[in-house]
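Scroll down for the structure; my scribbles are underneath it.
With one protein chain withheld, the remaining protein chains of the complex are depicted in position.
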Amino acid sequence: MSDVSIEKVPKGRLGVWFLIAGELVIFGGFIAAYALARFEYPEFGSKEAAGALNLWVGVINTMILLLSNWTMVVAHDAALEKNAGKARTFMWATILLGLIFLGIKIGYEWPHDFAEGHTISSAKAIAGAEPGSEVMKTSLFWNYYFLMTGFHGLHILVGSLTIFGVIVSTSKGENLHRVELAGAYWHLVELVWVILFPMFYLIK
Amino acid sequence: MSEHHEQSFISKYIFSLDHKMIAKQYTLTGICFAFVGGLFAVAFRTQLAWPGTSIPFIGVLDGMKYNMLVTNHAMIMFFWAAMPTLIAGLGNFLIPLMLGADDMAFPLLNMMSYWIFFVSAVVLILSFMMPGGGAATGWTMYPPLSATIFVDPDAGLIKNLFTGPSLLILAVALEFASILLGGINFLVTSINMRAKGMKLLDVPVVVWMLNLATVDFMFSVGPLIAGAVMLLFDRIFNTGFYDPARGGDPILFQHLFWFFGHPEVYVVLLPGLGIVSEIIPVFTRKPLFASRWVIIMAVASAFIAMIVWAHHQFVAGIDPRMAEFFSITTIIISIPFAFIMFAVVASFFGGQIEVKTPMLWALGFITMFLIGGVTGIYNGSAGLDMYLHDSYWVVAHFHYTLIPIVFFGGMAGIYYWFPKATGRMMSEGLGKIHFWGTIIGLNMFAFPLFFSGLNGEHRRIFDYAAYQPMMADWIISIRHTATYGAMIIASSQLLLFLNIIISASSGEKAGKNPWKANTLEWVADSPPPHGNFATPPACYRGPYEYSNPKRSGSDFWPQNEQ
Amino acid sequence: MADEKDYHGKQNYIMLLGVIAVLLVGMVGISISMTGSNKVIGIVVLGAIQFYVVLANLMHLKYEPAFINLVAYLSVVFILLFFFGVAPDTIMVPLAITK
Partner (left out) sequence: MSILPEAYSSVAPEIESLFNLIFVLTTVWFFVVLIALFYGLFTSLKKQGGKAKYITGDDWAQSKFIWIPLVLVVLCDFWIDVKTAHVWSTVEIEAEQPQGDFDVKVVGRQFYWEFVYPGPDGKLFTDDDVAVSDGNDGELVIPVGKVTKLHLTSADVLHSFYVRQFRFKNDAIPGRIITRWVQPTKEGRIELTCAEICGPNHGTMRNWVKIVSQDEFDKFIKGLNGSSEKVSMVTH
C-alpha cells in the first residue's frame, strides 16, 4: 500500500475498483455455492463429473488467458508513455486472445461435453434415476460447471467489448487513462479464472 | 457540466443527465409504485377482514390470487418503492448538493441506472400479465416452491421464462444492477467531489448514511444475484441447484437470500435515520448531540448488519449452534441503534423547537421506530422466535420498522427538501393532516396485530375458517380494525398527491434557505440550476453549528461562510 | 482525467507472468501426483497465492491507497464469512429423501 490519499485517486479508477469489488462478491456467491456442494459430494470428482473434463485443454486455456493479461499490461505501459499506437496494437492482441479462449471453451470443450451427454439441462441424464443417486449428483456438477464457465465467458465477452470501445475512443490518442480501466476489468476476468480453473479441473 | 446550454425537452426531462432531474424521476416512480403496493395491501386486507368479498378489478380472492398480492406487495414496497425513493432518489438529489459538487461523478452512468430501473419496473408489470398470473411464492421466493410453480419441465426455455416468477426474478436482478451502478456513483462522488476544505467529519450525517447503505448493498447483493440466477436456471433450464433429489439444497437459497436480505433492511434504514438526524438540528436550532459518535455507531451497525442474516432462519432447520451465534449478534446490533436514538432524543433538550411538518414526520419516525426496535428483540431472541416466527407478531414488527423508516423518513425528507427541489413551500396544513392520518392509520393497522400474533395467528393464510382458535370474536375484530387502518393509511396518501400538485403550482415562494439551515444545498438557488452552484462553495466547519455563541447575529452558521 | 499524476510503479511483467505460470504448473503437478486432502489443501494454498499475486501486482492493488485495498479485500472476507456461515448447514447434513 502506498501513501497516496484516497482523494488523489482519479474517479474513473475509483469507480472501476468499486465495480470490481461488486463483481467479486457476485462471483463469490457462485463460487461459495459450488464449493459447498463440492465438499458435500465426493461424487463431483468422479469420472462422470470433474474427471470427464480435459485437464490439458484447461491448462492451454489458462495459459492463453494469462498471455492476454500480459498483452493488456503492456498496452497499459504504452498508454502511460502516451504511445497510443502501441497500446491499441496490444489491446487488439488482448481481444484476439480472449476470443481464442472463448473459441476453445465454446467451440471445443462444450461440444465435447455435450457429445458425452453432459448438458446444463440435465433432464435426459437423470431420467428415471433414483433420487439422491450418483447420476443425480454428477448432473448437479454439470449444472454448476456450465453455469459458472458460461458466466465467466460472458464477462470475457463484456471485457472484450469494453476494450474495443477503448480502442475506438483512443483512436485520436486521447482518453489514454481508459486503457487502464479496461485493463483492470480484464484482470478481474483472470482473477476469477484462477479460482474457477482449480475448482473444476484440478480438484478431482 | 456547469456551462448553461439550451436543452431540448427530451434531454431536459426524459434522458436527462442532471442529477436533480434523475432524482425526481426516481422519486416519482417510487411514489407511484408505493401507491400501487398500498392498494394491493388494502385488497388482501379486505379479503382477510371479510372473506369472500369481491374486490374491484381482481374479484374474489382464492389462495393463489391472495399469495400473488402478498408477494408483490412486499416486492414492490421494498424494491420499487423504498429503494428508488430513499436510496436512489434522495441520494441523487442530496449527495452532489450537500457536497457542493456540480453533478454526480458519472452523469451518464447515473442516467443509465435510472433507465435500467425503469426497464425492471416494466418487466415487473409484465410479470403480472403472464399466464397463471404473477409470482405467488412469498417475497422470499423460497425454492422448491418458487423453482417449480408454473414450470412445465417439457415446455422449454421460452415458455418457462414467460411465467410470473421467472420475470419477477429477472426484474429484481435488473433493479439490483441499477442500484449497484447508482451506488458506485454515490461512493465515487462523495469521496472525490467534496467541496474545498470539507473533511470527512464535516460531511452531513445523511450523506454518510447513504454511503454506508450503498456499501452494505454492494457487499451483500452478490450472493443474492448468484442465487437468483441459479433459481432462474432451475426454472428455465431444468437445472437442479435447489432440487434435493439431485443433491441441491433449498437451505442454500435461504442463506443466499438472507445474506442480502438482512443488510437490505439496513440499506433502507440508514438513509431514513440520516434524514431524521438532518432535520432534528434544524428545527431544534441546536447541534446534533455527539454527531461524530452517531457516525461511528452507524459504521459499526453497518458492519454488524452483515453478520446477522441467519436470524431469519432460526426455525428453518439450520444448525442450532449457528442459530445461537446469530441470535447473539442480532441482539448486539440493538446497541448502536440505541445510541443513535439516545443521541437524537438528547438533542431536544435546551433547544428552541419549532414543530413544522418535517419535524412532525421526524417525531413520528422516532416514536414509531422505537416500537419497531424494541419488538425486534423478541424476534431476535431465538428461543422466542421459535414461537413468534411467521406469525402476525412479525408482520406487526416489520411494519412498525419499515413504515417509519421508509414512509415517515421519506416523507420528512420530501417535506423538508421540496422547497429546494421546486422553489415553493409545501402546504403546512395539508401536510399535518396527511401526517395524522398516516400515523393513526399505522397504529390502527399494526398495533392490534401484535396481540393476534401472540395468540398464534400465522401469516399468509387467505381464509382462517379452517382454524377454530383464529375465529374467536376478538381476533376477527382485530382483523377488521387492521383493515380499516390500512384503508386510512392508503386514503390519506391522496393528500400527499394533492399537496404536491397544489404546492408545486401555487405554493408560496421559498427563498434560498427557508429553514435557515447550514448544509451546502441551501447555498444554491431553489430550484438549483443545471450545474447547481454559481461559484463552487468552500467548506469551513461541520454541518450542525446552530446557536453557536461564537457566531453573532443569526443562530445558524452555514458551512460555506467564514 | 488524462492529466492525472500516475503513482503506479513500473514492474517486470515478464517475471510476474513467470511466477503465475510456475504456480500454475505447481497446481497441475499436485493435482496429478497427490491424492486426498493434501491435494486439496495444496491446490487451495497455491491458488490463494496466485489470487493474491494477480490482485496485488497484476491489478496494481498494492499501489492503491489503503481504502481501496480495504474495499477489495473486504469483498473476499465477506464471501469467506458467507461460506463458513453456511457450511454447517449444507456440508454436514446428510441427504435424506422422502418420496
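Letters A, B and C mark the chains as written, and numbering starts fresh at 1 in each.
Assume a contact is a pair of C-beta atoms (placed from the backbone, for glycine too) under 8 Å apart; a residue touches a chain by one contact, two chains touch by 3 or more.
In this text, all values refer to a predicted model and were calculated from it rather than measured experimentally.
For the chain missing from the display, the contacting residue among B:Thr46, B:Ser277, B:Thr375 or B:Ser526 is B:Thr375, taking the whole complex into account. Check B:Asp234, B:Asp249 or B:Glu264 against the missing chain and you find that the one touching it is B:Asp249.
Of B:Pro287, B:Gly409, B:Gly431 or B:Gly507, it is B:Pro287 that touches the chain left out of the display.
Contact with the chain that does not appear here is found for just one residue of B:Pro153, B:Gly350 or B:Gly511, B:Gly350. Seen from subunit B, the chain kept out of the figure touches residues 62-64, 66-67, 136-138, 142-145, 148-149, 244-245, 248-251, 284-287, 289-293, 315-317, 320-321, 323-324, 327-328, 331-332, 334-335, 338-339, 341-343, 345-355, 363, 366-367, 370-371, 374-375, 377-378, 381-384, 386-387, 389-391, 451, 454-456, 458-464, 466-469, 544, 546-549, 555.
Taking the whole complex into account, subunit C touches the unshown chain at residues 93-99.
Definition applied: only the chains that are shown with their structure count from here on.
Here the CA centre of subunit A is 14 Å from the CA centre of subunit C. Among all residues of subunit A, those that touch two or more other chains are 6, 9, 11, 14, 18, 21-22, 24-25, 28-29, 32, 36-37, 40, 131-132. Annotation for subunit B: residues 219-220, 222-223, 244-245, 247, 249, 252 touch two or more other chains. Residues 1-2, 4-8, 10, 13-14, 17, 20-21, 24, 27-28, 30-31, 39-40, 43-44, 46-47, 50-51, 54-55, 58-60, 62-69, 71-72, 74-76, 78-79, 82-83, 86-87, 90-91, 95, 97, 99 of subunit C touch subunit A in their complex. Against subunit B, in their complex, subunit C makes its touches with residues 74-75, 78-79, 81-82, 85-86, 88-90, 92, 95, 97. By the touch criterion given at the top, residues 105-106, 109, 153, 180, 183-185, 187-188, 191-194, 218-227, 229-230, 233, 237-241, 244-249, 252, 256 of subunit B touch subunit A in their complex.
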